[in-house]
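In this view, the complex is presented without one of its protein chains, the others remaining in place.
Showing subunit A:
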Amino acid sequence: MSIVTVQLGQCGNQIGHEVFNAICSDIHGTPGLCSKKENESYHDACKERFFCEEESEVPVARAVLVDMEPKVISQTLSLAARSGYWKYDDRSHFCQKQGSGNNWANGYSVHGPRHKEVIMNLVQKEAEKCDRLGGFFTIMSMAGGTGSGLGAFVTQCLRDAFPTSFILNHVIWPYSTGEVIVQNYNSVLTLSHLYQSSDALLVHENDVIHKICAQLMNIKQISFRDVNQVIAHQLGSVFQPTYTAEGGLHYSRNLLGELMETLVPHPEFKMLGLRNIPQMPENSLAYSTFSWPGLIKHLRQMLIANAKMEEGIDWQVRPPGPVSSIPSSHSTKKPLHFNTSIANLVILRGKDMHSVDLERFRDPSLYTSWLNPQDAFNAWKTPRAFNKYEKSASLVSNSQFLLKPLDNVVGKAWNMFASKAYIHQYTKFGIEEEDFLDSFTALEQVISSYTIL
């Protein structure tokens, strides 16, 4: 089954390009460290999922590029074509001239309806090129105007036009010290709207990735390109083919469906966090070896302690004692900073992953009491190594990972809203105070639900 990617705004397009790059460089440029047959299966599954091999010489990414100003798309298209390994369909993009001015209302209420038909036509064309449509993957930032506002509108349109398809939104959380002054407003409006139409929100925080670049990748002058490449690597580690069933014989075809099934048991809980280890500069890779037990141990503690990367993990945090027989969420005294999960997915790539013991991830104390821990944990594997890492382990978690960032963003937005600052910029385009209040209410509900896990 194939996935259609929708790249929205500057951020969405810049990241989308790096994702396809990472995927392509994984299948072409790196040794799989597995049998030729295995490699070929992997290759085929990946191609089917993300690329179309029509009459062109290079695979064509299944993607629609959308932006309200022309410079980024034009750059993205030409960079891809120059790679020589893949490209975008020359007609599969839509852009305007004037931008969205970092204004969510402009993106959602003006550009959205105005360009709905054209954009959805492009999506329809891409969807028709797929033998079987596996769903949609949208990439956007929450901070600006196009990715956020137009992105929320397009997601709604996708839901309306494809009611039974899966929609996964990749959302970029901006730097907390600000890239855009109204980013908290834009974020609140985006998240509350996405929650209604999307199946799941997979989040990357710029602050976290920046730290990874600085401390793990040792990059001195970090550029957005560096940040985007780390993000692309992490996404690739989830999206590349895996065997999802124990003892499975074929690479799983239904990535999005299985992702939703394993991670989103309840529509109130859609926030997914992503961790990937190990991460290091490319030139160190040759000198490092890792053991699966070591990687698993670190990954589990990162889950429990809500660590953002493999350095600086707080090993003091432990899961609470045995769950009491009274199923009340207030009776179990969970230790501070302990990250309760709803569902977790671990993805292992590299040889000898068969023997890995993941039992400790099934520990009931990691999970909220209202789900059966057997259902709450899943593991996907492949012996085929990913992107030059001999062993790579990822964790996609529906847990309290994003509770604090969400609470922060809502808090700051609320603070600003109380003073009514910038509201006139939104009402100018049809988003009223009541709309803000609705969004705040929706998100406070989400925060409350995650808090009492």
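We adopt the following convention: contacts are C-beta pairs under 8 Å (C-beta built on N, C-alpha and C of every residue); 3 or more make two chains touch, one makes a residue touch a chain; residues count from 1.
In this section, contacts and distances are computed from a predicted model.
S.K.: Which of the following is the UniProt-recorded protein name of the chain this complex doesn't show: "Serine/threonine-protein phosphatase 2A 55 kDa regulatory subunit B", "PIGQ acetylglucosaminyltransferase", "Tubulin epsilon chain" or "Protein BRICK1"?
M.R.: So the chain that does not appear here would be "Tubulin epsilon chain", according to UniProt.
S.K.: Looking beyond the chains shown, say which of A:N39, A:Q124, A:S369 or A:Q425 touches the absent one.
M.R.: Final answer for the missing-chain contact: A:Q425.
S.K.: Which of these touches the unseen chain: A:Y85, A:F338 or A:F440?
M.R.: Per the contact definition at the top, the residue touching the missing chain is A:F440.
S.K.: If the hidden chain were put back, which of A:V118, A:A161, A:A214 or A:A245 would touch it?
M.R.: From the options A:V118, A:A161, A:A214 or A:A245, the contact with the absent chain belongs to A:A214.
S.K.: What residue numbers in subunit A mark contact with the hidden partner chain?
M.R.: Residues touching the hidden chain, for subunit A, are 10, 14, 69-72, 75, 96-99, 101-103, 145, 175-182, 210, 213-214, 219-225, 227, 410-412, 414-416, 418-422, 424-425, 440-441, 444-445, 447-448, 452.
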